[in-house]
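Every protein chain but one is kept in place in this view of the complex.
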Amino acid sequence: MRGHAAYRLVPRLVHPVAWWAWALGLATAAAHTTSPWLLLAIVLVCGWVVLERREIGAADAFSVFLVVGLVVITVRVALTVVLGNGVPGRVVLFRLPQVELPSWFAGVRLGGPVTAESLLAAALDGLRLATTLACLGAANALAAPRRLLRYAPATLYDIGTAVVVALTFAPQLVALAGRVRAARRLRGHSGRGIRELARLIVPVLEGALDRSLDLAASMESRGYGRVAVRDRRGRLVGSLLALLGAAGTVAGLVGVLSPSVGGGLGLPLLLGGLTTAAAALVLGARADTRTVHRRDPWRAPEGALVILGVIPAVVVLLAERAGTAGVTVEQVPLAWPAVPVLPLVAIAVAALAAPATPMPPRLARRRAELPHPRSSTIVEATA
Amino acid sequence: MIELDDVSLRYAEASTPAIRGATLHIAEGELVLVVGPTGSGKSTLLRCLNGLVPHFTGGTLTGAVRVAGRDTREHRPRDLADVVGFVAQDPLSSFVTDTVEEEIAYGMETLGVEPLAMRRRLEETLDLLGLAELRDRALGELSGGQQQRVAIAAVLAAGPRVLVLDEPTSALDPVAAEEVLAALHRLVHDLGLTVVLAEHRLERVIHHADRVVLVRDGVVSPLLAPAEAMLASPVHPPVVELGRMLGWSPLPLSVREARRAAVGLRQRIAETPAPVDGSRGPIGSGSTAGSLDRVTVVRGVTTALDGVSLQVAPGSVTAIMGRNGAGKSTLLACLAGQLAPRSGSVRVGDADPARLAPAQRCRAVGLVPQDPDVLLYGDSVADECRSADRDFGVPHGSTATLLDQISGAIDPDRHPRDLSEGQRLSLALAIILAGRPRLLLLDEPTRGLDYPAKRRLVEVLSSLAAQGHSVVLATHDVELVAEVADRVVVLAEGQVVADGPARGILTGSPAFAPQVAKILHPLTLLTVADVEQALELTAS
Partner (left out) sequence: MTLSGLASARTHPPDSPAGMPRWRPAAAASLTLTTLVGLAAFLWPFVAEPSFATGVGRGQNAPWLFAALLALLVAVLLGEVTSRGLDAKTVAVLGVLAATGGAMRVLSAGTAGLEPFFVVLVLGGRVLGRSMAFLLGTTAMLAGAFLTAGVGPWLPFQMLAAGWVALGAACLPRATGRLELSLLAAYGVVSGLLFGVVMNLWFWPFMAAASAPTGAGFVPGAPVADNLRHYATFYLATSLGWDLPRAVLTATLVLVAGRPVLRTLRRAVRRAAFDARPTFAARSAVD
């Protein structure tokens, strides 16, 4: 990031949990408002930070999630056109022929007048969901979820390793599938069609499973499985905590969902159950003797990120509670939605995430090589 | 350091032991080479050393195996991870993480090494194996030699005193193999590690070895001196074959030793006329079986082939040589019609192979890929042969007959993946030949083959050429090329650097000369058979 040399931070990767906390804060803010101004502002902030801080080679999840969001909005609006809406409206845009449905479908309306208010309501609702998706996409793009695997508790060590193996192995699998497909042509087949799919799967699976045994031998030889399993008593305690936690959660849920059955006990039971379950996860049945090489550091930028994510969430929540104009848009009197200033500022503050955090190393190197930020005629050196 | 006391191992479903009577006492700081034909029990012996056999594979172990004082009876492989490091043949299938640094740190993390100590050991290991510039690279992007060195580094970082390697260089080209072997040599001599290594390509490694163990049909010899072992071993490199034939004593194991012993031989043969490759057919006469005319292929951003022209004569064996990435596989892919070139034309017979439908193409040109397993999908050898008959529309049993001719008896009910490397290559070859293509292409056929299997391959290829097929091989294996090729084409960076008769090219270049040529330089003899012939001429 061009700027004061004194403020330029040393390029490194930011702790993934910090990025996810920031994005989830923005997502929470998005979930509590239907103002198109605020929602679009959130999308813009996410997009800008992704542009500035996505590491080269990381998946471009943001665009993917944006596209999915657009699909969601389209589907919503289309459904509203066909099935109508609970929103009474006066400005009728056009009429579809109404279809009579059998009595079992009471309450469902097919066709009929399509009003602007109903379309607006559907569009805003869809926009809210799309914005939430955009925030998740930003999180995925800025901090690849597989980096979160390192922070899994010791009880999930084996599953975590299995997932790491899967992620490492998947590209090799795809390459193998390509070679098998080419080999089918060598035997005179075209490699297409569903029968061919069967002939394709077997060599790929065989190759994959043979490799897995080699991998297992190598892991075993390198000491996998040395993580000390606690003695029987420790395991029993862990299991007990897990069961209590799960049981408490179920009971608490029953109470919360149906307060008439559970009285006021629902929420406390639920929270108690969840805490016990979390304890089971942390204490668990294992004593973790592994060490970690070069943990991602948690320093000032990470703390700043979390705060910058919390600010918009808190401000929007409070504004919604207080009923500030424009945060929850009413569609019935069709009017231009008001611009809620304070929440908008809070969301703009979240954009400080980009200058407040260091650039990822490969991106910093790439940016340093370009003499002028807008120059696009320079061919970049291959990494 | 390593003690085996009358060790025998029998797998759960087998009737005979895989190894028997192994008694070895390996001292610290020795490089021990385990030599034997495929299927003799070398892998089992190596895996006994770190406990994988019998803890991982199952089976009954008799006798005692002790490594650095720890008995494998009580210690599982994971308990031995800090004394014995095991490196397998395929490094990519042993990687757990994404980047070089993480992979090296993984073993130490698992063993619970202190973070500060971990960092120090990581840097030391990177320097020891020359990987410092590669530390951030993704493992999939590295070359074969670099990957193998990373695999060694990953195992070494845990601080073992013994390294066990099962065929570490069989899948590598000569340059990469040299890197790996040089690294091992340094580890033994500078750090005093004990290295036990099994290898097929003995010419690269026999002069590094301090001791040799011969394994044959499960019988394990005691520790022998290298020269003594080579005298008795059924598998040996060309220099040893030459030495045995001429009765040199002490038996030379490297080119340098052999040149000293060969002074008299060179003088004796110097007067005989140079051998004429008459039996292998003239080049360039008659129609061509296949040709490339100024072909350019671009793959991604790199130019894989740049204006390459090549003519393949019928009934000839052509070898394409060059380092990794020079374009050998791309050239074969063009000839096989898998790739369409950006410019220039490819012809097989009269047609452009890329335009032909797969069913017609496989009758004009057949390619045996680098990894022949991708061709196999049946669950028994007989099943594979039957489906090949169906694929190519040939009468029942023709593929099976072909297979018998190529490799001798193979149990028809065995699963194709349970066969040895050589047998799998033979099966793949039989399948491709079922279509009777005029042009046969082979991509790195000698990966993982031992000397007897290579000899059988040479015989098969020669007989195919005699029957009128044209064979094009892409290979690094200079010894194979010396035995079988009429013509050699050398590629570098996608361009043809040399193209001519095999004898001239191989003897003319120090990098590509086979051992016999290096020993008898400046005479133009390529193989031990050539030397025999020359000696007969001097006798007459």
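So that you can tell them apart, the chains are marked A and B in the order they are listed, and the count of residues begins at 1 in each.
Note that in this section a contact is a pair of C-beta atoms (placed from the backbone, for glycine too) under 8 Å apart; a residue touches a chain by one contact, two chains touch by 3 or more.
None of the values given here were measured: they were computed from a predicted structure.
Checked against the full complex, the one of A:L51, A:I159, A:A325 or A:L342 touching the unshown chain is A:I159.
Among A:L281, A:A304, A:L318 or A:V349, only A:L281 touches the chain that is left out of the view. Only one residue in the set A:L9, A:L173 or A:L265 touches the chain that does not appear here, and it is A:L173. From the options A:L51, A:L93 or A:L257, the residue with contact to the unseen chain in the full assembly is A:L257. Seen across the whole complex, the unshown chain contacts chain A at 31-32, 59, 61, 64-65, 75, 79-80, 82-87, 104-109, 121-122, 124-125, 128-129, 133, 136, 139-141, 144-146, 153, 155-156, 158-159, 161-167, 169-170, 173-174, 177, 194-195, 197-198, 201-202, 204-206, 208-213, 215-217, 219-220, 224-225, 227, 229, 235, 238-239, 242-243, 245-247, 249-250, 253-254, 256-260, 267, 274, 277-278, 280-281, 284-286, 331. Looking at chain B, the residues touching the absent chain are 5-6, 8, 10, 12, 16-17, 20, 54-64, 73, 377, 379-380, 382-383, 413-415.
Throughout what follows, only the chains that are shown with their structure count from here on.
Once the centre of each chain is set as its mean CA position, chain A and chain B turn out to be 47 Å apart. Contacts from chain A toward chain B in the complex involve residues 161, 164-165, 168, 171-172, 176, 179-180, 182-183, 185-191, 199, 202-203, 206-207, 210-211, 214-227, 289-294, 382.
Chain B contributes residues 47, 50, 52, 55-56, 76-82, 84-86, 88, 90, 92-98, 101-102, 105-115, 118-119, 122, 140, 154-155, 158, 301, 336, 338, 357-359, 361-362, 366-367, 369, 371, 373-377, 388, 391-392, 417, 431-432, 435 to its touches with chain A in the complex.
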